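The complex appears here without one of its protein chains, the remainder shown in place.
Chain lettering (A and B) follows the sequence in which the chains are written, and residue indices restart at 1 in each chain.
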Amino acid sequence: MRIVRKAAVLAIGALALTACSNGTAEEPGDDAPATADADTEITLWLNGGDTNDELRQYLIDTFAAETGATLVIEEQDWNGLVPRLQTALTSAEQTPDVVEIGNTQAPTFTNAGAFADLTELYAELGGETLLQGFVEAGSVGDQVFALPYYSGARAVFYNKDVFAAAGVEVPTTLEEFTQAAITLQQANPNGVANFSGFWFPGQDWYNGLPWIWEHGGELAVQEGDQWAGALSSPESQEGLTEIQRLFTEGTNAPRDADSNEPWVPFNNGEAAMFSAPTWARWSIDLPECNKGVAADDTSDAANALRAEQQACNESKTGIFPLPGMEAGTPATVFAGGSNIAIPTMSENQELAQELLRIIFSDDYQTMLAQNGLIPANTDLASALGDDVYAQAALAAALDAKLTPPAERWADVEGERLLEDFFQQVASGADIADAAATTDQLIADTLN
Amino acid sequence: MSAPTAPMNGGPATRPAGAPQPAELPAPGTAPAAAALQRRPGGRGSVARHLLGLLAVVIALVWVFPIYWMISSSFLPTNRLRTPTPTFFPVDGTLANFRAVFSDPTFAASFRVSIVVTGITLVAAILFAFLAALAVSRFRFRGRKSFIVAVLVVQMIPAEGLFISQYQMLDSWGLVNHVLGLTLVYVAAIVPFTIWMLRGFVTGIPIELEEAGMVDGLSRTGAFFRITFPLLAPGLVASGVYGFLQAWNEYTLALVVMTDPSKRTLPLWLQGLVEANRATDWGVVMAGATMIAVPVIVFFLFVQHRMTSGLVAGAVKG
Partner (left out) sequence: MPGQSTGRPVAAAPPSMSVAPAPAVPPRTTPVRRSRVPRLGGYALLLPATLPIAVGLGYPLVVQLIRSFQEYGLAQQFGRAAEWVGIDNYVALLTDGYVWTVIARSVAFCLANAALTMAIGMALAVLMSRVGRAARITLQVAMLLAWGTPVLATMTVWQWLFDSQYGVINWLLAEPFGMSGMRYHSWLIEPLSFYGVATVIVVWMSVPFVVFTVYAGLLQVPGETLEAAQLDGASEWKRFWLVVIPMVRPVLFVVALLQIIWDLRVFTQIYVLQRAGAPTRETHLLGTYIYSLAKEFSMAGAMATIMLVLTLALTAFYIRRMLREEEL
């Protein structure tokens, strides 16, 4: 009985609190601070663990030193980010003061008016030296709202032993690449069941894009203030024909799968090549190299074994940027990465701009590069280093391209139109018909 | 922040010594049909029963297979989860995934948040629904029928897009990133279900029992709380199970309401293990899910007997 009564009091108390918290909600202290002190706090939302602790600490320390105010970094998950931004950015109370956002999400929020105008700051923060595709994604007309934060590019990983056994060389043109995939699959030197020359699942449109772009095609083009799907253009069709050939002869990956975890079949020996962001190097785990170290074992011996394992994996795995039409040029691949912006609702615009100055400083950009991320400022990308991964990433990234900067592009991805389309191509559909239908759907969605 | 734990933990203990046990409830029929169905003469029936028992066990094994696969996966390193030949028995398994879960400080923090949110939600939802159920089953007033229908209709409206206006409302009251804010929307979601359920239980308890108590000198309120309320224990437990699961596993509202990483609930924590820009350690995810399921399962097993009897009381008496 007593428990129940207490519960009742508590529940009713909760309700009362709900009712009167209206009055207490307006907390003081968020007014734009002319002179900042340590009590003034601004919040930065970073997604996932790409910005590591060293980078975060640098931002916190530098921000405190330069402004005297406090920087709070809150890590958000990429999963579910959109609903969070959709709600939090509309609230003056809750909005972060600086926010990282996926590059394909940037146009939607930029066009909706979620971000403050950074046009005046643009030149100071790097101007033309910044990754232009990302700048475009964050712009409306001549105004810039979201700037690039970092980029990552896809490169092709391959199994050196399988290449040698099949007598295949690293391809130097896109055509050679397709041929290599087909040759590898036919050779299947280890006699593996359901072997793929190139792991290319049916819904993996990110990895199919280079063929469209290299042949001069596009996903969608702007005509006046309207967008139109461009998969039916002769250039796109040429690329799609090649893609279908690759699907038919160069891969045995399931048609009902997407680009997730392509290293799994690679590790299992069921694929000779896969394409992924360069961080996938840490996921390569070939059985012949595995030392069986427990994941939570942090002893020196375990770490030594781990280093040995990684070295073994990397010695057996090669990486190259997807080649373009001409020998010696990298293909235009899809750029992953993120933008960074100041939400309109933030009440600390000036401090937020200070933080951007720190982020776009040469020091921080160099640190990003040293941590394997392609920095916004392309002049400083050389800090990536000169190992094969950095070189492959850099070659791919400098020519990388984003999805069309249409306001509603995120809806195309939300409706998974391209996943569906590529799946049809993989299933042997008539390319012209499928493209015409999808072009129509894209146009309906974008306009 | 401290809060009461789930009320059903204290369920049995809250019954005053003098109150009648649920078993003493004057039931309309004495021997339940299930028992009667089982009471069949002859050895042939007994063989049939064993065969049926075997069938039941086989069905149980088929049903539990996906759960078995989850638990089995939680003992394997991630590179053995998706291989050409599946691993059916993790005989050479590892506890590393569980160690990873327990050494993650955010797991414990999220666990606390989840317990608090679930606890408050449960207490409030059960109490409010209980009072409403009492009103619609013990009182007669204008609008009673409309209320019951409204409660049903509210459950029919798809709520996929509702989180935006719910967020705006909580934000205008400063309840975002606040346990009470999340609790409010949870209570709103759970109460309609619970009213329908509890209504049956309240109606099932004869008002004469209360009247007898009042003859013995109890006030009306006293009679209700001393006599009727304890009889509802199974019903409250049964409703509690639904509320518990609902609040414990909810994701979308928690996602937009609890943006502060220190206020994540367990489903957010679990989803956070699924990486976007690097490889997800699925073994750890499965271990985490198993650990989230454990309280649910323990709770289930603990109240299982009472829930069944609770369902019984509400089911046909109306």
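The criterion applied here is as follows: a contact is a pair of C-beta atoms (placed from the backbone, for glycine too) under 8 Å apart; a residue touches a chain by one contact, two chains touch by 3 or more.
The shown structure was predicted, so the numbers you read here are calculated from the model rather than taken from an experiment.
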### Message
Touching the hidden chain in the complete assembly: which of A:L55, A:L71, A:V98 or A:A114 does that?
### Response
A:A114
### subunit A residues that touch the omitted chain in the full complex
11-12, 15, 18, 80, 83, 86, 89-90, 108-109, 111-114, 193-194, 201-203, 252-258, 264-265, 270, 344, 410-411, 414-417, 419-420, 423-424, 427, 441
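The working rule: only the chains that are shown with their structure count from here on.
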### Task
Would you mind pulling out the distance in Å between where the CA atoms of subunit A average out and where those of subunit B do?
39
### Residues on subunit A engaged by subunit B in the complex (per definition of touch)
1-4, 6-8, 10-11, 14-15, 17-18, 21-22, 24-27, 47-50, 74-80, 83-84, 86-88, 90-91, 93-94, 152, 193, 261, 263-264, 267-268, 270, 277, 279-280, 282-283, 285, 290, 294-297, 336
### Query
Where on subunit B is subunit A touching in the complex?
3-4, 7, 10, 13-14, 16, 77, 79, 82-84, 94, 96-97, 99-100, 103, 120, 123-124, 127-128, 163-164, 167-168, 171-177, 180, 183-184, 225-226, 229, 251-252, 255-256, 259-261, 268, 271-272, 274-281, 283-284
